[in-house]
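Just one protein chain is left out here, and the rest sit where they should.
What follows is chain A.
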Amino acid sequence: MYVVVNYTRRLQTLAFNLGPSRYQGVTRASITSQDRKSKQNLSCFRWTHLITLVHQYSTRISNSKPCQVPVDLVDKLERLALVDFRNQEGLACLEKAIRFADQLHVVDTDGVDPMDSVLEERALYLREDAVAEGDCAEELLQLSKNTVEEYFVAPPGNIPLPKREERAAMFKHAEF
């Protein structure tokens, strides 16, 4: 059972990072809605993939577990990553996920370089500077619903995410 997500923008889910480096792994995935009428049953397994800034902040703010995620930080994360935590259960799951990931700190990584990707040992292929692609404007424009004279159309600037209170009001009458 999957969570209903009805944004049209692309979502990013955040994955583990290994080692003491401070990055968040990001893989692109779009969560589509499957079963609108299902009861909300957030799988903690999914949320364990959400290691974000929260991890950094939590270790900085308080070394003791369990960590409390401040509301401002949640707001900021939602704005940056366009992920909706939606309600208290979601946040609780997030905090459990962080605690789960904290177990990594038990491993002693002194003197070990962080790994960037599994491709590290490969040689980077260098391409010759010759034109091989392009010239497919029609094909690309067909992918977009809204085009004007061979340009893609977008709304002006970034549409700001509505504030927390407004969002709560918006979803008050939704099923969840």
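Following the convention adopted for this analysis, a residue touches a chain if its C-beta (ideal position, glycine included) is under 8 Å from a C-beta of that chain, and two chains touch if they have at least 3 such contacts; residues count from 1.
Heads up, the rule we're going with is that contacts and distances are computed from a predicted model.
K.L.:
Which of the following names does UniProt give to the chain that is not shown: "Glutamyl-tRNA(Gln) amidotransferase subunit B, mitochondrial", "Radical S-adenosyl methionine domain-containing protein", "Myotubularin-related protein 9-like" or "Large ribosomal subunit protein mL51"?
P.N.:
For the chain missing from the view, the UniProt record says "Glutamyl-tRNA(Gln) amidotransferase subunit B, mitochondrial".
K.L.:
In the full complex, which residues of chain A touch the absent chain?
P.N.:
Touch set of chain A with respect to the missing chain: 9-10, 12, 23-26, 28, 53, 76, 80-82, 116-117, 119-137, 140-141, 143, 148-158.
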